[in-house]
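The other protein chains are all here in position, but one chain of the complex has been omitted.
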Amino acid sequence: MQTSSTRASLAVLRSAPALLFVAVVVLFAILAPRFLEVQNFANILTQSANVAIVAVGMTFVLLLAGVDLSVGAAMYVCAAVAGLYFKDLPAPAAMALMTAIGALFGAINALFIVGLGIAAFIVTLATLFVGRGLALHLSQTKMVFAGDPVLAFGQGGFLGISYAVWTMAIVLLLALWVQQWTPYGRYLYAIGADREGARKAGIPVRRVVFATYVLCGTLAGLGGFVSFSQVAAASSGFGLQKEFPVIAAAVLGGTSLFGGRGGVLGSVFGAILIQTVQNGLVLLNANPYLYPLVISAIIFIAVLLDSQRTRILARLTRRQIRIEPGVEARRSTAT
Amino acid sequence: MSSARDSAASERAGGAPLLKVEGLRKSFFGVEVLKGVSFTLEAGKALGVIGENGSGKSTTMNIINGLLPPSAGTMAIDGRPYAPANSKEAARAGIAFIHQELNLFENLSIAENLALQAFPRRISWLPQIDKARMRARAADLLRRVDLDLSPDMLVNRLAPGERQLVEIAKALSGDARIIVFDEPTTSLTSREAERLFALVAQLKARGLGVIYISHILEDVLRLCDDVVTLRDGTMVDNRPAASVTTGHLIESMLGRPIAELFPPRSAAAPRQEVALDVRGLTQPGIVHDLTFRVMRGEIVGIAGLMGSGRSETARILFGLDPALSGTVAVNGTVIAQRSPRACMAAGMAFLTEDRRGDGLLLPEGVLTNVELARLADLRTNAAAPLPQAMLDRDASEAARSVRIKAHDLVRQPVLSLSGGNQQKVVLAKWLLREPAVFILDEPTRGIDVGAKAEIYGLVRQLAERGTGVLVISSEVEELLGVCDRVLTMAHGEIVAEFTWPELDRAAILRAAMQRQEGAA
Amino acid sequence: MNVTRRAFNLGAILAAGTVILPGAVRAADEKTIAIMFDSLQSPFWVTGFDVLKEKAKAAGYQPLESISNLDDNKQFEQVQSMIQKKVSGIIIVQTDSKAVIPAIREANKAGIPMVHFNRPPAESDAKSSAVQADNRAIMKSTVQALVDKARKAGGKYKAAILIGDLGDQNAIQRRDGFFDVVDQNKDIIEVVARISTEWNPDKAFADLTNALQANPDINFLVTSSDFLLPQIQQALKIAGKWKKTGEEGHVLFAGFDGDEGQYAALKDGYMDVGGVQNLFYEADLAIGAIEKMNKGEEVPKLLLDPGFVITQETLDQDRDKMWGYAVWKKANG
């Protein structure tokens, strides 16, 4: 039973996150004159890159109905090792090193989660502590500085776009490809929707889950690299509680914590939205006390829109038994 | 692949049957559940397999599917020994299963579901799905099952019947030569079922072998060339469909005349007080203008195909789903704001069709489950202490009265009980409240014959104590056996009413299958 | 059920043992000092922690460490543990000036002297001593020195300040010190960006970049802590404003703390003025205060480290007082 008005509201709800983004942009554009400049958007993208990259890995984990609380700790471990022992590595090598350490970190998580069947929440909570402890131990809690090649990566760019944004774009494209075009990506959704059914359908569930935590660790390492190249130094607070903005970005982008729903594009979008608000507030020279209030309000609106959308979609797509006179058949609207 | 098929064809020419099963036996923990089952399936033929739940049908099928190894006996495909170690090997041997519970992923597209086992690739070293090929293949398969849908459509937008057809398409995608249908029509509308039957005929014509398992005996007789009947793990009958009637089949299935399964009807006529009075219940797209009554002490059945609105009616009556208009009264009092709590307060009880999903707290014990519905009646503050001793006593009493078999009523999780005992737990939960109106949706689904008979007896007893009972069932025999009156639903309306002793199976089914006027 | 009962009883006995058994307290054969920080987030605290440990060892004490992770309640419990260890004294960095008072009272009760390092407690009847850099004053003179340079160079200035965590008193005092001076000089200085860093380098970098985007003409920059220098350098470099004094596009820049980064930035000519906390002096004051209190001498409630301001011009003559220089020298030979 769809009338034109419900269909209109459905259309609005479908594009709710985009509309919210537009609303935020328009608001800031009116209030802050320099907000709309191209360079400012480049800044926003550059600054959201590290969270966005980690959020891509987190999205894959969330699609499986898992969670990884240890991403911030993994970032810190990667930065500490790279900054302490491999300071003179050229940027690509440093990047490879940090992603490799991240992958190792993820593999340890995966080992406990898949091998011993312990809840991901507990495993990653524990590795969060162990990881931070390890990094603090390595750095003796001192600030770890990035090497010059890494700094150059953070400052430089290609075709006027910073390397961080290029990295984010490449990760996003690759992740989109993996998500949409590879068997692995499709398995993620299948397992997230029905783990037992996936097993019955012959999907290598354990291998996929293992790979996903490794991937999440890998991207945490890469995100750590991008962040490290930007902030130039890792103090004991590097990556601290990063798991919250990362998960928030994913959920904001429409990924469900219960698995099987969402995708990486939305997560990157969520990260950019949060950073846009942050950026706008700075450009407004707003009272710093208001930052958390405004940001939480906007996240609230986004989550509210998403939940209402899900509800209404569920109601509208409910199975019809009767064909009521005067109402179009379901088929025509479903396609 | 093609060479394999050629050789198979040549062997078939040699006269070996497509599938030959001989002397299958299976024991669990020393209990023999399958005591020698033998049959053959020829190419281009359909074999019906019938039997009550627990008769050994699913064990047989699990053995064929490679999920269970037989304790004894052999199988052969095209004359070559066939002993699958798992379902993958079964699939490789050309056997495909269409299960009653569909195994589709709602968040994936039709094409993806069809290709999930082996996504096509364009370049062998690059794990990239060749979407064009996947789509083309899916379109081809959909055409073969006569389903006019875009392969890119997400499965969660499909009607149950369409999902069933997708599942069949999935079976066809594996180049299957034997397709096993396990209760394929339970979730189909009559039109969809017709479509399925045509498809089965097509498959046969193409030289595939079909094993068809169903409770709907008419369908079995209509579709199949031979019918195998199982009872208590033994094959009691195996003969051409042309030579039997449904009456024969039922008797050989039960091993006794149908009547014994059901409790005797009470001699006394139903009382004249109205227990449940439903008027003009309408919810657009779901049900239309339902009006009926259930007297105290009367058992009324609702027949209808899946998708006729019978289960939806029950949910609306119990306040779980909304209705646009209409009234529901219990013992003469209209329930103003229908919600499960309000309906329970008025004296309603509701045993849902999904026992595990809607009925039970699986990790909890029997008593906790039985007491749950009672809690709403305690006319005290929710934070006030529970009359624990009284609750436990009553619940144990109720559990005993329905003869739940569990070694520990407190600690054993109901998860570990058999289906019949689980259902008795749900029954006990509602009996504890002495309901004035009891709605039972598929009360015997997935339950063995013994438990079935017990449940019928309990329902009858309940009615004799003055409860108005509404039984919804897809098994017409069940309604014939227990009900005093049967309402038939189709496309959300009551289309016929029959009163005992004029309950006529054929008439009920005919009414249930009628089409909605004006439907495209 | 038997199994559970029995295991439970066993466990209960063991647990009860932990409560009832009178502990065989280890003979206090060595003197210890508790060094209790709330975090080690910046080089200032890390170096302070190390310097305190070294000075304690030099004075013949075994240092015991604890970090509360900005949790005053956890620190209160840690203080109790240290009292139980019968330390000779406690040097503490609390997060909140008021929330530490109960901990001081506990120490008073046990007769253990307590010295607050760099953050004094709020007014109360509890007895302790505090060693502190005069944040507001040092920041005032630092910013004043920067303003003087600005006046000398002439022109109008757009200013930005990186503020610390709004929940941290030192951050607040430094911010206030900044505004004390800037508000007096509104004729040439307009504050266009107040960047709330929450002591988070990530945020500092991002928001400074944003501020430079909104106001590309920022040419007067003050940070509340040197530990954000790497991020500031990075952000300025990207904006093309990391220039030495005298070069085109140089930003008048002041730091605070006096760490090795500050020394390097002053030496290389990127920073104009630095506010320095005299860490060595503060550590000596702290250990000395504990020894005095243990001898029963009266120690003033507040031992002020006046700190000092260092500029490119005074760098060579004053650098030996600068703790960051010592660290820098060690690292760079």
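When the chains are written out, they are named A, B and C in that same order, and each has its own residue count from 1.
We take it that contacts are C-beta pairs under 8 Å (C-beta built on N, C-alpha and C of every residue); 3 or more make two chains touch, one makes a residue touch a chain.
We take it that contacts and distances are computed from a predicted model.
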Quiz item: The hidden chain: which UniProt name fits, "Autoinducer 2 import system permease protein LsrD", "Sarcosine oxidase subunit gamma", "Amino acid/amide ABC transporter membrane protein 1 (HAAT family)" or "NADH-quinone oxidoreductase subunit N"?
Solution: "Autoinducer 2 import system permease protein LsrD"
Quiz prompt | Shown chains touched by the chain that is not drawn here | solution = A, B, C
Quiz item: If the hidden chain were put back, which of B:R137, B:K170, B:K429 or B:R460 would touch it?
Solution: B:K429
Practice problem: Sort through B:R122, B:R341, B:R403 or B:R465 and give me the one touching the missing partner chain. | Solution: B:R341
Quiz item: Which one, A:T99, A:T141 or A:N279, makes contact with the chain that was left out?
Solution: A:T141
Quiz item: Any idea which of B:P264, B:G332, B:G357 or B:P501 touches the chain not displayed?
Solution: B:G357
Self-check item: Residues of chain B (touch criterion as defined above) contacting the omitted chain
Solution: 318, 320, 340-341, 344, 350, 352, 357-364, 368, 371-373, 375-376, 378, 380, 382-386, 388, 416, 429
Quiz item: Tell me, which residues in chain C touch the chain that this view leaves out?
Solution: 3-4, 6-8, 10-12, 14-15, 17-26, 34, 40, 64-67, 69-74, 76-78, 80-82, 84-85, 95-99, 101-102, 122, 166-169, 172
Self-check item: Positions on chain A where the hidden chain makes contact
Solution: 69, 112, 116-119, 121-123, 125-137, 140-141, 236, 244, 247-248, 251, 256-258, 289-293, 295-297, 299-300, 303-304, 307-308, 310-311
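The working rule: only the chains that are shown with their structure count from here on.
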Quiz item: Chain adjacency by touch: line, ring, star, complete or other shape?
Solution: line
Self-check item: Most distant chain from chain A by Cα centroid
Solution: B
Self-check item: Intercentroid distance (Cα basis), chain C paired with chain A, Å
Solution: 34
Quiz item: Per the centroid of Cα atoms for each chain, what is the distance between chain A and chain B, given in Å?
Solution: 42
Quiz item: How big is the gap, in whole Å, between where the Cα atoms of chain B centre and where those of chain C centre?
Solution: 71
Practice problem: Show which residues of chain A lie in contact with chain C when the two form their complex. | Solution: 32, 34-35, 37, 39-40, 43, 46-47, 50, 140-143, 145-146, 151, 154-155, 227, 230-233, 235-238, 275, 278-279, 282-283, 285, 288-289, 291
Exercise. Could you please specify the touching residues of chain B with respect to chain A in the complex?
Key: 87-88, 103, 105-108, 112, 116-117, 119, 127-129, 131, 149-150, 153, 156-157, 159-160, 284-288, 307-309, 312, 491-493, 516, 518-520
Quiz item: In the complex of these two chains, what residues of chain C are touching chain A?
Solution: 39-43, 46, 49, 163, 166, 192-196, 199-202, 204-207, 209-211, 213-215, 227, 230-231, 233-234, 237-238
